[in-house]
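The complex is shown incomplete by one protein chain, all other protein chains being positioned as in the whole.
Chain lettering (A and B) follows the sequence in which the chains are written, and residue indices restart at 1 in each chain.
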Amino acid sequence: MAKKKAVAKKKSAVKAVKNTAFGQCGITTTIPNKYYLVAGHDEGMTPLNAFDNALVDAGIGNTNLMKMSSILPPNCTQIKPVKLPLGALIPVAYASKVSTIVGEVISAGVAIAIPQDPKLNGLIMEYSGAGHKEEIEKIVRSMAEEGMRKRGYKLKEIKSIAAQHKVDHTGAAYAAVVLWW
Amino acid sequence: MAKKKAVAKKKSAVKAVKNTAFGQCGITTTIPNKYYLVAGHDEGMTPLNAFDNALVDAGIGNTNLMKMSSILPPNCTQIKPVKLPLGALIPVAYASKVSTIVGEVISAGVAIAIPQDPKLNGLIMEYSGAGHKEEIEKIVRSMAEEGMRKRGYKLKEIKSIAAQHKVDHTGAAYAAVVLWW
Partner (left out) sequence: MAKKKAVAKKKSAVKAVKNTAFGQCGITTTIPNKYYLVAGHDEGMTPLNAFDNALVDAGIGNTNLMKMSSILPPNCTQIKPVKLPLGALIPVAYASKVSTIVGEVISAGVAIAIPQDPKLNGLIMEYSGAGHKEEIEKIVRSMAEEGMRKRGYKLKEIKSIAAQHKVDHTGAAYAAVVLWW
């Protein structure tokens, strides 16, 4: 009985920790276990404003994105885009393209290769450039596939997303994999 | 009485957590709630040394800066520059410019647009280039203003900082918003 109480107390301490340490998580101390794909595009007053507006269009413009190279952790589950806490530190892998060439079509895409073995990691690839999103998405998917081959991982599937933009004066296209907890 | 003790115990557990987990915080698990602006400039033996020396001049040269895109979290309070722990992981939004064109004047600036509604996030913009710091600072302030307009946020105020450098052989200008806890 005393033992039970001690266990209960320990559990409550752990819970307190979770509430404290993981309450409004930005970058947490553990490996991300959720992800989703987003893409967006827009014009802007300057190249950085166009980039910022594309982030807003993608639904992640009010967070602090921290770019990382580009692994999907094992047991990371796809979720629908969530409302991230404003200003939170968010690990992302992304591709972007900004152009000031009037009339140019630009695209940015990301692809995730997911292995058959759930204990292994997936691989995220990014690609952007002038061109239509179908081409860019096809290229980035083949890049992710190549990375799996190189690792000797058997491929289960590839997920991808891309955004396309026709430049009016200063435009940006953006695509990202958001990791989250 | 027993209840009081339990509460006290829980509080003490939480305090222990804080001391453990947030004792020497670099990147913590929560959203930053403090910020300050810094700027610096210097010459260097190589472009990266010039950049490093500008960081030292700005007072943040002995930390591990992690660049992020560029939001001021809600309820983030401006503080005076603090002595950051050596080697800590620090989220920053920054602009920098390095030049090896002898005699060129370069500048780097950052601006924060702060919304009227304290529940909303602010926006940080970065800009750098050849030119005097008054011009660069004016541009970056207008970029931050534009970002607020785009979000439909009512603007309370804009804070900004910029550094200027006249290149001797290899020079750098640097400006940053440091987020902290």
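To be clear about the criterion, a contact is a pair of C-beta atoms (placed from the backbone, for glycine too) under 8 Å apart; a residue touches a chain by one contact, two chains touch by 3 or more.
This is a predicted model, so every value here is computed, not measured.
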Residue among A:C76, A:A162 or A:A176 touching the omitted chain: A:C76
Touch with the omitted chain, as defined above, among B:D52, B:E104 or B:E135: B:D52
Candidates A:L123, A:I136, A:I161 or A:A175 - the one touching the absent chain: A:L123
Where the unshown chain meets chain A, residue by residue: 9-10, 13-14, 17-18, 21, 27, 29-32, 66-74, 76, 91, 93, 120-121, 123, 125-127, 139, 142-143, 146-147, 150-151, 179
Hidden partner interface residues of chain B, rising order: 9, 12-13, 16-17, 20-29, 44-46, 48-49, 52-53, 55-56, 61-67, 85-89
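Following the convention adopted for this analysis, only the chains that are shown with their structure count from here on.
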Distance from chain B to chain A - Cα centre to Cα centre, in angstrom: 23
